[in-house]
Structures are given as C-alpha cells and as structure tokens.
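Take this structure first; my questions come after.
Left out: one protein chain. Kept in place: all the others.
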C-alpha cells in the first residue's frame, strides 16, 4: 500500500488559480520535492520543458539526473524506467504525444504490467506514464488520438485521466505515489485553457485516485465520460437544463479499475445512460461501461446505453476533427434518442 | 475489391480429413501456388516449418525467397512486410506466439492499419499476420494469451479467427486475397486435435470471410464465441441439450468488423445471450458485443448479456489455467444465470 | 482549426514561465565545436567558400555535372528554400496548422534527391520537401498535410516517393521491406534498369529500435537501400550527444556495411556520395549509410521555440556554411553564371512562391464523408452504417435543424 500523498509544505500562497498545465507542473514539482526517488524521463522535457511545457523549470531546479532528456525511443524510455523502478526509483515518463506510445507497447504490456504479478509482489514497478491525449488541436497525424482503451484492456495497469486543474494537481501526485504502474492520460487541448482555470488549494485533502465523481446531478439521464469530454458533457448539461432537462454528469477519472458504483446508482435513478469518449467505440472503455451497466442495472434501464464516440476510423485530417469528436450536439442528440426510447 | 478465392486445381484427392494445422498448411500452400506474390515471413518457419509446423514443407517447395526465416524481431517482420506489400507482394507473417506480437505493435497500429486511409486508397497493404493464440497448452508465460481485442479496437485492421479445419483452409486463403491487413488468430491448442478432424472439400465454395455463422440452433439462449471457445460452447450446448435446454451457438469468425446480424436475429428469438472468450473482459470484444446487443435487442433481452471470459489478471501459471479459461461448467453456469433472471 | 500555438504554448502570461537554464559558456563552446565541425572524415567537394575540392573517389560520380547542371542544382535549392519560407509564413498567417521547415538542409535534400533515378524509390520522413520536389511532386501537394486537409495523397508509385511518415524511424523498416522486394524481383544487378531505395531519417531517429532493425534486415538480405541520415544536430531540443557517443555514420560499422559522413551543406558532395551509394546498392552491394552533416537553421516546427535550448552563436557559425551561398559564389567565381541568372532564379522563386500562396489560400476543406473513406480497401458494413448514420444526422441540420 502506498503512502498517502502529503500536502507539500509550501511557503508561497496556498491557493492559486491554475490551468491544468500549470497544475500538473506544480504537482510534479511537489512530487519531486516530497521524494527524491522521483525522476522525470522523456523527450525534450529538460531544457525545453516538454513540448507542452508541463515539466517547465524542473530540470533547472532538480538537475539533469532527476529530469532526463532521453534518447529518442519510447521503448527505451519505458524499458529503462522499469529497470529504474526495480532499483527503487519512481520514474515518471512523458510520452510526447499519445500516438508515439506504440513503440513502447511491448515494455508496457510484457514488463510493466506483469512484473508485480510475475514475481508475486516481490517487485513493484511504480512507474507513471504521462500521455497527452485527445484531439481538437488542429494537428497532423498521430497527435490527436485516444488509445486509452488499449491499456484499460491490459491487466496489471491502472489507467486514469484528469479533466480539471484540481484533479490534475492531485491525481498526478497520487499516481506517482501509487505502487502500481499508472497510465496517466492528460487532456492536451485543455492544458492551457484559461476558461478552465481553477483555484487549487494545495493544502486540502484530495479524493481517492481511483474513484469516479459526480459533477452535476440530474434526473432525466446520466452522462458518463472522462478527460477532454467532461467539459463537453458539462456544457451539454447546461444547455439541456436551459430547456428543462436535468442531466447528471459523472467524471470517471479512473478507466481501470472502473469505479462504476456511482454510475449504477445514478442510472437506477435516471434510467438512461450516455457514455461519451473521443476514442473509437469498438472494444473500448465505453463498450465496457455499456456491458456492465446493462448487467447491473438491467431492470432500471429505460433505454439502451447510448455511446457517443469517435468513429471507427483512424483519426481524420484535422480539418474534419469537429465532425469526429463528440460535441455538445451529438451528446444532446444521444440524450434525445435515449429519452425518446 | 479483392479477387475471389479460387479453388486451386489439385490432382490429389479433393476431400481429405484434416486437422486445423494441416488445413492451414494446405491453405497456405494453395495461396502460394495461386499467386507468386504471396510470401511467408517469420521466425523458424523455413526449415523447421514453424514451431507448430504450420508452414511445413513450404520453404522446400517454394524456396528461401518465398518462405523467409527472418531475423528475430517482430517489428522488423511486420515493418518489412509493410514495405514488401507497398512493392506489390502479399506477405503472410507468422508471429510465433501471440505474446510476442507486442514489439511489432507500432508497425501494426501506425503503419499497417493506417497506410490505406492515409493515402486515400492509393496504397494497399495486403498483409496477413498469423497469430497462434489462446491457452490450455500448459505453457510458460506469454504463450497462452488472447490479445485479439486490442486489434479489434484499432480501425483499419480486420481481425478474424478460425475454429475448425474447413474454415482454417478457406479463411487463410481469403485473408491472403483480401486487400486489407488481416490479423488471423489461430486456436493453437486445437492445431493438431485429431478429434476436430474434418473432411475438407477443396473444390467447394467457401462462406464469406467476414461473416459469422450459426453452428447450432436453439431456443433457450444464444452462445456467441470464436476461436478455441467454439468447441467449449458446442460441448456446453450438447450437455445442455441432454437436460432439455436447446442453446444456439454462433461462431463469430470475424471480430472486426463484427457481423452481429445473426446474433441480433438469434437474441430476438431466445432473449438471452452469453458471450464467451478466453480474453480478459475489460474493454474487450465481448464488451462490444454486449454493448451492441443491448442497443439493438433492448426489448428482446430477458436477461442481461452474460460474459464468460478469462479473468482480468495476467494469464496465470499454467497449472491454474483450467480455472482461468472458460469451460463447459462456467458457460452453463452463465446460461443458468441468464435463464434464472 | 485551432492554432498549434494554443497547445504548445500557453496563452501569454497564463502558462508556466520560460525558466529554462541558459547554457554555461563552456557548454556554448563545446556545443559549437561539436555541431560545427564535421571531423576529418567529412567528405566535402565544395567548401563553404565555394572552392571545389577534387576527390579521386567521388569526382567520377560528377562527370556529367557541367555548369548548367550546377546552375540547376542552385535553382532547385533556391526554389525549395523560397517555398519553405513561404509556407512558414503562411503558417504564421493561419493558413497552415503547422510547418516543418527544411531551412539549411537544401543541399542534403536536393543533392541526394537528384542522385536518384526515376525507377528508384524514396521513403521520406516529414521534412523532406526538397526530396519530394526532386521526385516531381508539386510543392502544392505537400501543403495538405500541414493544412490538415489530408495525410499525403500524391501519386507515390508514379513519383517514386512514399508518403511522409511522422512516427520517428518506423518508415525505415518499410523502406527495408521495399528494397528487399526490389531484390526479390531481380531488379538488382548490372543493367541500367537496376533499382535502389533511399530512406530519410534524422539524427534523433537513430535511437529507435526500428532503425536498428532496418539496419539488420537490410544487411542480412543485402537490400539495395541507402540509409540517408540528415544529422541536423538537433532532435527538437536534444543535441546529437543525447543519442550517441560516436558520429552517427559509424553506426554502420557494427552491422558490416559502409557508413560515410558527407558535408550535408555541400550539394555536390551529397549528389556524388549518394550516387555512389545508390550505385553500390543497385549492383548488389547494399546497404549503405550516409550521414549528411548539416544544421536545422530554423525551429523544429512552427510550434517550437529554439531560443529555449540553443544559442544564436551556433546559428551564426552555420550561416557561414550556407548550402546555397557556396554554390552561388562558386558559379560567380568560375564564371558559370552571371548576375542575370541569379536574378532570373530569384524572380522564378518569387513566382513559385506566389503560386503556392494563391493555391494554399484557395484550398477547400475536405467533405465530412472523407472521414469514412478508404479506411478499408474492401468495405466494412459496420463502418458503412456509421457513415450513413452520421451523414443522416448531419443532413438533419441541413434540413432546417441548426448546428
């Protein structure tokens, strides 16, 4: 069992308004201050501070042996992180964009996910892999994908995603202090969103890492989602409320293990569920949600679980991404379908 | 559109009783005879004939430039196969055991699956990746897994699995003549099963590759499955029939695209569905089936879709695999649950 | 389309401050030395000062390069530089989502690209606009990738150049497979139609497992493949020292095929060395590794900010080695070209850029159906249903609904 995350002792103002990006940066800094076994590894994370500047300033303050600009190879990053973890370090790897995680897939599936099980607990591999993910940034190929379902299918890994600055600040620290390997999916298009800025109280006690959370309660239907789509669902709920339809919105936060208790509870009240994700639908997390909800809430469901997801195509050229990504209209359309059932 | 598979002209007896392994061997041979652009690539597939002997005799008869004993690296095998396909070849890669496909994951996801889409059809990559999969062979780690759901989640790939000698013979040829990349999952524990031997008429016309097939009709509940679990489900149906319960059994054959029409049709009659697979359940093909069936057959379902799968753990030491793998008892237990709903 | 600025750079004042360390003086000197000198094993046929150095080994590969040919190489480089600068500017104006500049690498790309024969095949990475140009791809056809309207759609087989690849290094294995295919088809040998393949990648890419496996496969199958590594000294913010202890061309020594370092800013050197390497490959002595020692004069991409990790001193040193300037000096000094020629080329470059600009501003967005097209060569009913459903949904808005 990992030690609970302690609020770092900080002299500066305790409560700042932060973006998700800055909250992650401060969370990483706090984790590095709290435990000198915490290392950062990745491409361009040192002097450049990462292409998204999430590790900005860390190499300057903690040195080149704690913030490593690694050679350009993802299997190498993850494979050496595993070895460092065996040695007692707590490496935090940054994958520059989610589309580049695949060269490291074997290390994740065959080593990272299995070492603890294989050795019946004699070895722990507390490695965090930070993955900026999702679309909507007008980027070229491989820079806008949502591969999280692949990792949710792999036993031995834990998979989480944050959707707001407070969670970003705490969840990254909790992931780092978790003794299991954690895939940490960060909604890249929201990194520097001023609109999402929140006051982050660095002295408060965070919610548990692997728990979902209801963000808005409602009676007509339930929306369940994570990461970048949380904002879409909240906006949809606001729009629906204007027309008198109250939607409940649940942020999963953890994709593996799934914490579906609050979803079941909600569906038992609303009778309708829409699962939303940018990822393709086939054999995905939203499929798992539908499968488990129909199992657990069979008699409560008044309509089938609806899914609003990316299409089962590769991510299209970004000029078309507004069509590909679930938006407010598609979410409300699905709600209408569920209500009309 | 690919040319339809032609029955090869053969002088020997047209109808032989074959195992799945031998049927695959003859299917590969027929494909190589029919098209000299068909190549075999893999580790130990030449002189040794593969560790399962599926390519036995092919190098002897077709030469070292059509049956390649490659260097030991899966990314290399798949990555060069992509290049050969671009050049006009039709490579058939053998991955020695499914657990070793992961070093090639990036080539599959980033190149093989996307080249056709990326180039808007100017390039086709007719590569087949043969993957012996599944457990029950008493093997060491990485030799008994079922990673097919990972590939079913990736758009641009087609994923199929055979469960009997007739399908093995035809499906491998159809996969090779398909212009899309096909992941071809072979139920390794059944390769040499004498009990499954079937007469294979090499002059008949095969069913389409991407179609599911009902193997047994029934009224009480539907079992849907693929690959090695087909036999388990058929045995379960036989056992249930002895107690007066008639189960329908559907062999999916194609996991992506899923051909669920026959499943919907069946569920509309039986009202109950059990999906069976050796793979872990989280975010898997069986989850996709449950999600889509609850959507399409909402009012027909009299019980939630049940799933009988491997547990969400890494494959255990093989001494425990009889517990891990869905067997007749677990399938019937799930049927009982569905019937008792 | 959102601007990439938005995601790689915080809003002003909003994101983390730029607190990257400034390098120490020692680091500056070491950096300058490491990146500015090619070492004694550098092959150079035209010095930065425009002097032609004789080479008994490589001069035979320049037999046909007369004054006109040299003027053409000059022209090629000026045109692609101009188109590169124009594209960079168009990105700043919001016409492209991102641009990947080739500035400084014109000689490496034109020299090697012009060494190819029509029957040869090139596998680019994402910065090879100059190579694409030498293969007859219209520069306009490159824009879609960066405007995010497509992912590469030119006539690959016709031009003999494969799509751009963004995942670092993984095209190297595809190129190795393609070259194996050339050999399997009997296209390697002494006759004039013999073929070869060239594969481009960067200094950073050499760390990737796939590049290694490409070396293994090509060497074990004697593939007619030229590995062309443009060492532009940087992989985004990481200097070559983060990837290797040794000069990169020496990597080949461990596999048993030749590796050579050429001045990547010397178009004649690149042309001759690549011709030699391709010839070796066509004759069956492949593969060969070429390290073109050059410099990325601009940012990694338009979303990058190189001031955070390298000093302008370095840039200044490399300005003296400009690939175009040395040819200009040489042409002028030897009387192979008059001022008039240079003016004409400049004018042509202006027209080239203007056309590009005009084209770019008028590029249409792809229709939504494009999302679903050519995912598979053979149809997928599941996907067809998704397309129909989505188009019907969209149609709903068109028929009076709002969106």
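First chain written, first letter: the chains are A, B and C, and each begins at residue 1.
Keep this in mind: contacts are C-beta pairs under 8 Å (C-beta built on N, C-alpha and C of every residue); 3 or more make two chains touch, one makes a residue touch a chain.
Note that the coordinates shown come from a computational prediction; the quantities given were computed from them, not determined experimentally.
**Student:** Determine which of the presented chains are touched by the chain that is not presented, and list them.
**Tutor:** The chain that is not shown touches these displayed chains: A, B, C.
**Student:** Using the definition of touch stated at the top, determine which of B:69, B:201 or B:265 touches the missing chain.
**Tutor:** Per the contact definition at the top, the residue touching the missing chain is B:69.
**Student:** Which residue among A:27, A:50 or A:76 touches the omitted chain?
**Tutor:** Missing-chain contact among the listed residues: A:76.
**Student:** Pick out the residues on chain B that sit against the missing chain.
**Tutor:** Touch set of chain B with respect to the missing chain: 19, 21-22, 25, 43-44, 46-49, 51-53, 56-57, 59-60, 69-73, 75-76, 99-100, 102-103, 136-142, 188-189, 191-192, 194, 197, 282, 311-314, 316-320, 323-324, 329-330, 333.
**Student:** In the complete complex, the non-displayed chain touches which residues of chain C?
**Tutor:** On the chain C side, contact with the omitted chain comes from 206-210, 212-213, 216, 219-220, 241-246, 250-257.
**Student:** What residue numbers in chain A mark contact with the hidden partner chain?
**Tutor:** 1-2, 39, 65, 70-71, 73, 75-76, 78-89, 91, 103, 106-107, 110-111, 115-124, 126, 155-156, 158, 178-180, 210, 256-259
Operating definition for what follows: only the chains that are shown with their structure count from here on.
**Student:** What's the farthest chain from chain C if centres are computed as the mean of the Cα atoms?
**Tutor:** B
**Student:** Averaging over Cα atoms per chain, report the distance between chain A and chain C in Å.
**Tutor:** Going by mean C-alpha positions, chain A sits 35 Å from chain C.
**Student:** How far is the middle of chain B from the middle of chain C, if each middle is the mean of its Cα atoms, in Å?
**Tutor:** About 41 Å separates the centre of chain B from that of chain C.
**Student:** How many angstrom lie between the centres of chain A and chain B, each centre taken as the mean Cα position?
**Tutor:** The mean C-alpha positions of chain A and chain B differ by 32 Å.
**Student:** So which stretches of chain A touch two or more other chains?
**Tutor:** 75, 99, 102-103, 141-142, 282, 311-314
**Student:** What are the residue numbers in chain C that touch two or more other chains?
**Tutor:** Within chain C, the residues that touch at least two other chains are 150-151, 167, 170, 209-210, 375, 382-383.
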